[in-house]
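With one protein chain withheld, the remaining protein chains of the complex are depicted in position.
As written, the chains take the letters A, B and C, and residue 1 is the first residue of each chain.
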Amino acid sequence: MNTSINKQEQNGAIIAVKTNVRDTINDFFKKTMEKGIFDAILIPMQVPAGDSFVYVLLKDSSLLKDASPLSPIMSVQGAKAVSSITRLGKGHMKIAAFLRPCETRATIELTKLEQTNLDNITLISMDCPGVMPISDYIEDPTKAMKLFENAIKNEDDTIMRPVCQICDKSSMVAGDLHIGLLGAKKDTFFIIPSSEKGKQVLSDLDITVKDNIDSWTSKTQAKAEEKQKKRKKAHKELRLKTGALDNFLDTFAQCINCHNCMRVCPVCYCRVCYFDSDKVKHPSEDYLQKAESKGSIRFLPDTSLFQMGRMTHMSLSCVSCGSCEDACPMSIPVAQVFSMIADETQELFNYNAGRSLEDPLPLKAYKEDELREMEDDHD
Amino acid sequence: MTKDEEFKPKILAFLCNWCSYAGADLAGTSRLKYPSSILPIRVMCSSRVDPLFILRAYLGGADGVLVAGCHPGDCHYQEGNYYTRRRFVMLKKIVEDLGLQSDRLRLAWVSASEGQKFAKVSIDFTEKIKELGQNSAKHNMFL
Amino acid sequence: MDRKIGVYICECGPNISEKIDIDKVIEAVSSLKDVVIVEKYKLLCSEDGKNFLKEQIKKHNITHLVVAACSPREHQQTFMNVCENAGINPYLFQLVNIREQCAWITEDKEEATKKAIKLTKAAIKRIYYHTPLEKKQIDSNPDVLVIGGGIAGIEASLQLAKPDRKVYLVEKTSSLGGLVKNFEKTYPDMIPSAPFIQQKIEKVHKNPNITIFTDSEVTGILGFFGNFEVKVNQLAAENKTTDFDVGAVILATGSTLFDPRKSPQYNYGTVDNVITALDFEQMNLTGKIVLKNGKPPKSAAIIHCVGRDKKGYCSEICCMYSLKFIRYLKEKIPGILVTNFYSDLCIPGKSHQKFYEQTLGKNVEFKRAENIEIHKKGEQLDIKYRDENGNTNKSLVDMVILSPALEVPSDSSTLGEFLGISQDDGNFFIEEHEKLSPVSTSTEGVYLAGCTQGPKSIPDTITQAEAVTGKILSSLIPGKKIEPEVKVSYISESFCIGCKTCLDVCSYGCITFNEVKKISVVNEVICRGCGNCVAACPSGAATLKHFTFRQLYQELSEAVQ
Partner (left out) sequence: MTKILQLKKSTEQGILEFLKFLLDTGKVKGIFTLKKINTKGDIAYSLITSSEELTDATPFFPLMPVNAGKLLSRFTLKGSATQPVVAVVKPCELRAFIELVKREQGSLENILFISSTCGGVYPSSMIVNGISEKELTAYWDAVKKAEILQNLRPACKGCTEFVPYTADITVDLVGHTNLDKHCSMFLNTTKGEEFAKDMKGEILTKEIDKGKIDKFRNKREAEKKKLFNEINSKMNGIDGLVEIFGRCIGCHGCSKVCPICYCKLCEFESPDSEYDPSNYESELKRRGGVRVPPGTLYYQLGRLTHIGISCVGCGCCDDVCPVDIPLSLIFKKIGESVQNMFDYVPGKDVDEKIPLITFEQEEFAEVEE
């Protein structure tokens, strides 16, 4: 598998942090709006009650001062926000979408599926420290915020969600611009263009791109490698736990069929899920017959069909963002299981969900000479 | 000029084609004066007014929403307005119980010959809305 | 196809131009998406104006037209016709009312201008989501089914039956003529009725375009305006069933008399010489008015309002025919004493007062009475009643004639079910609108004539029969297709979950349930387009064409902007 996950960028620009990173980023966006580069910014913001952060689309640049680019939770996957704004068309506004790497990658997957229109969107990402489970945050927002800030300072991911702890793509650049925090000197951060669009933004802002970003590259590379090891290990352990069918069933035994995981999944984009459609509804005698063959069946009988079926539908595009696990009311480790499966199915096709718009979706393309090892009668 | 005087409410009025819209037309042809705060939306029958429209208007920042139709028993479509009334009282109750200002919602029966009544309802409702002030939903971005 | 919206603002002479700053409106809407041209014109509904619009549409390749002018109730159709003439679908058009509900309601030009801008913008936003709708034309059958061979049915049949329009007249008894054929004379002219009714019956029989079914009943009606399938069962012909198609149905099933046995205080059926109005008419028709013992009565009482307390309505004609009965009695038995026991006298109309005054005279008494009871006393009948002063009085007479309320026979309810027409407490069929549409029903193509809709006199019955024929003649023209409403409901097959909520709220029975797919289906020919089902549907599966959620939402959200 391709471990070098970042497109090779040679240079970036070093930005000086004035008071703190948050304000500097907000300031950066303010300038882009004042210069007319963007008409609106999509960025997280704390809700009035203080118990969550949601995406807001801001047109009034004075509101930017309250934006929270470094929010401690991911209540809505940003790709869903981009899709909500652009699914029906690109519109008149030029918009900067400030997303985490996994959100950016999901956006790219959705774009391949015609669920977004990126013509007027500039995707800007940032080194992601991970996010906390929503429930942990809601329990005590003030305390959680402190924990989160400390965790960033100490580069400690233990309070983050399990999938974030094993995320090897937290600095992956898939959008147009990336803000690099890692490897930057004190009170600075990097801003790295990764597309023509991104370069244009910087040039419009009169920011020259000539600073060396080697420190960022090596730091993020090292982190990715470390996380990848951790990821493999975690998946191995999980495999032991869920491997056999019985174990798998036990893992999902408490599923209450709310389908929250599907609803919040950024790459589950269907209007009506197959597993909610008429296709899974049967006459009563079918259910009775099924029960009779086993003595009893769980009702609804579709829990494992749903989970496994969903894997076949979306695992190739799964970006391991962890939204599903956050939304599961029964604390089933959905994201951990799905990320494990996704890594494996994506590897089959040497596909990396969301890496690039250019990579075709594996099931929409084929190579004549591939996967021969799966065939029974290969020579 | 005080702040209150500056407040020009926006009141959405769903008017049924056969009675209330005609009544509103009559108010105009009779040159009756009423506030231009009333913004008519023509529907064929008041029963087309899905409570969700009213919610949309409310959350979208309308200071008031008026639903007007034929008098009970006079519905052009026989009994549509009876259903309208049930849906409306339900919605109003929900809005009230949620601690929102249910006085921003109003139901009126205005026949095609009641230009006077339409003007009166418009004047009264606008006054009421002025008392209530601006709908705070207008500027909230977290709705 | 690129959308090109043309916006035209009518000055309406001074009507709009003096009250609204039209140039400001033009400025405000010119930059909106897809708006290619915004212009004003002095009077768009004039011939010149219509030509101007048509040329503009062609010149600018306009695909969507917004006109800001008067009320849609005024000129919507005018401009839709312009659209059609200019080759754009008339539903890609929106009329903004900046006159009646804008220019004319305020003296404040600035306010009016602001409102006009809002409404025009809302219309433009709305038109983004307009879709072309096609008029549908369906073949129609011009033939008519008339149920009931009384005076209403006869009159309607005669008016309608022409070489290109067959009439099927179904009568449940063995002969035509209904109640009227029992009457010797009719009020107020007291002209013998036999000649005119017999003449009409004869005409019906002779008319080759009328098929008469006597001793028959309608056992099924299925379909909609222009296309009803009818089944008639002929009892006399060994229950032979005949099927035929018609385009419209006239219900002229008439009425019967309230059965006085249900009010036992009158002792009808238990005591001799207490008879009903109909018994009396039939007796009178024989030429002799006699008691059970064969002798003519020396005194008679006519009791008005029999059964009115039970039915809860005034039957409109009983007072008048009771007066006629006085005339019958006086003619045949000079010197007879006739006493009328009434609670209220109902003598409406231009000639009835005179008839009443001419009937008054010697040996004719009117007593306002209540709590009337009739008992046998020797050979005579004892009428016990409470008079106007609350005193109980008695009166002895030889004969009592009861004038009972009119009611609809109870077997009419099956017809109501076939046709989807409700009946009121008195079983009378309910008209579409008491004032605005008194002979139509909630089912298009089904009409009411005569007493089936409510008690009425012969002239009123004939008026209704003629009104119905007018309706049919103007809408169901042989060879002409009918154009059902275009702006109707539509239910998405994939989103409908089959909860039948829409069926429950539809007043026209135009939604049916597909039992195989378990979804609701709108019959677009019957639907009138009120949109009730759309608001009732929780799934958003139902939508009303031209008043879709999107269209209205766009309009409202722009209006409150």
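Of note:
The definition used in the following text is that a contact is a pair of C-beta atoms (placed from the backbone, for glycine too) under 8 Å apart; a residue touches a chain by one contact, two chains touch by 3 or more.
What you are looking at is a predicted structure, and each value in this text was computed from that prediction instead of being measured.
In the full assembly, the chain not pictured is in contact with A, B, C, by the touch criterion defined above.
The chain omitted from view is touched by exactly one of A:S135, A:T208 or A:T312, namely A:S135.
Only one of A:K30, A:K80 or A:R355 touches the absent chain when the whole complex is considered: A:K80. What chain A contributes to its contact with the hidden chain is residues 40, 42, 45, 47-49, 51-52, 54-60, 62-63, 75-76, 80-81, 84-93, 134-135, 138, 249-250, 253-254, 256-260, 263-264, 271-272, 276-278, 281-285, 287-288, 291-292, 295-300, 326-331. By the touch definition given at the top, chain C reaches the unshown chain through residues 33, 125, 128, 494-501, 504-505, 518, 536, 538-541, 549-550, 553, 557-558, 561. Although one chain is not shown, part of chain B still touches it, namely residues 51-52, 55-56, 59-61, 72-73, 79, 82-83, 85-95, 97-101, 106-109, 121, 135-143.
Throughout what follows, only the chains that are shown with their structure count from here on.
With centres taken as mean CA coordinates, the chain nearest to the overall protein centre is B.
With centres defined as mean CA coordinates, chain C is found 64 Å away from chain A.
Per-chain Cα centroids separate chain A from chain B by 45 Å. On chain A, the positions that touch chain B within their shared complex are 47-48, 54, 56, 63.
Taken in their complex, chain B has these residues touching chain C: 10, 12, 17, 21-22, 24-25, 27-29, 31-36, 38-45, 47-51, 53, 56-57, 60-62, 74, 76-80, 83, 87, 119.
Per the touch definition, chain C reaches chain B in the complex via residues 71-74, 97, 99-108, 111-112, 114-115, 118-119, 122, 432-433, 442, 487, 505, 507-508, 528-532, 534-536, 544, 547, 549, 552-553, 555-557, 559-560.
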